[in-house]
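Shown here is a partial selection of chains from the complex, left in place.
To keep things simple, chains are lettered A and B as they appear, and every chain counts its residues starting from 1.
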């Protein structure tokens, strides 16, 4: 079975593994107070051109979203999100478990636009009984989105501007951030994101690390006491060095970008193969997740050799599925896949 | 600086590291559904002589305690704990953040006794206004405790019996479980613990793993939907295989015990050195944490070469400190330490 079901099917990039081996016997203080974490913080600040940003390391995505959001909101406030946002759908109510509603906005492609945020904000404050409703307290987006789409710089600038006007911190979930930035049609950089968002995180788990997410807080007022929140939400890793070592490796000389580009290149080959074979795509994704719509018998056929995710039924005989690439995707597997797709398509 | 400040200053046991290297390129499904996790579950069930137990893997201790406790209690119930219990003191209110009070019992040595639980239970139910107070909903203990002490089999049996009479699930925090079981005066086994507790966890982070805690649920009624709780509390590791691989290695042929015995042996040498040099011990710990009471100038002297934890002031000129050993503690470091202690003592 060749796995394209997600971007965390393998262990870690060999350079990270090597570094873990080399440092294994070092003695370090716990909880992220070690030198590797210090180095990693400095590399990330530099990569973001944000010297004053606070950088913290957590273990996984749900934990990171929960910790960030719960640190920002007051109890009567909610997080504005696309209806398809990870926090709205796939975190078992982790946000609600901290007491907060997710206020959803409709979205066809996983993105939300500045005008939607403004309308929701105005609708709340123009309602004379607004205290009977959850107050919007922050805006949560992902880049790339759950659907593989990415924000343009113009879109993010518009969102950022509305958020600042409305005093709503803008939080960006970057679980797959590298893959989004590496998308051919993306004109965003880490520096842009650091400038336009109040808090965001740079995903490691899906980007070549064993695990780990690097939170970057650029908004001064949101920095206070963040380590308490990490601890309370169970994210303060005893051997914090493990996070430091991994992000050090990813950011000291461009490995993060290298990984991102490889995955996106592989994804584009897959995309092209499906399109050339006459299949349509559920979303116009330019990052590492591809969502072809396939006849159910083709899905069955491909499933014998490849694992990938069922996404949704499209009609009586067709469904959308998801293929993911990653830092670990092998060129020969991709070639095998596109050959098989081509042959199957010819038989239809 | 030679570090005795805690039991997580190094990376991981070399056999675990080796296994991580060997498996790094394997493709596996996520979230703990892989073969390594399956194997590790079976090894642990066997080690506990509890074939029907559910075994789940989480990342860290605070997360594990929170997930277990929040999965058991109804909203009006609290967790009974020693006043010095980890959940009562050192988890930044993580239990309260899930809505539950920690109901504390006094304790000199970190342990609580059956009679205390019974008294608290009776006091609650005999009060005519009991619905104005938090209802005891489970009993939380650690073995070894925060003070390095361990429960005898008779003590644990008595606690277990009272808990069952009172319908209070007994939860055991085993962050350092191996070190407790390896204590010379401990007559407990994993099998006893599995029989006497309703849920417990076998610590990995402090016992040679990079990270990871294995939750064992033996009480049938507490098994339902536990994976939802892990996800909601941010503990469902995407690359769950990492946990499986580590616990597989720890439990396939006795490594867990081996590690435990080494650490306790090192701790006993340290203990003996302090006692022989005329220092008293804050707690009568027989596991891997030792708490000598030292003159403050001795503490200063030792601090130049060794790191260890300040515990508490005992009087104007003396304080208790904590030395930890672990799977990684080197014999030569221990010998260096006890030599230095001996010399310092002679100078007093």
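The working rule: contacts are C-beta pairs under 8 Å (C-beta built on N, C-alpha and C of every residue); 3 or more make two chains touch, one makes a residue touch a chain.
In this text the structure is predicted, and so the values were computed from the model without any measurement.
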> How many subunits, all of the same sequence, make up the entire complex in this structure file, 2 of them being shown?
Replying inline: 4
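Note that in this section only the chains that are shown with their structure count from here on.
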>> With centres defined as the mean C-alpha position, give me the chain A-chain B separation in Å.
In response: 34
>> Please output the residues of chain B touching chain A within their complex, sorted ascending.
In response: 1-3, 5-6, 8-12, 14, 17, 20-21, 23-30, 59-63, 66-67, 91-94, 97-98, 205-206, 210-211, 228, 231-239, 241-242, 307, 328
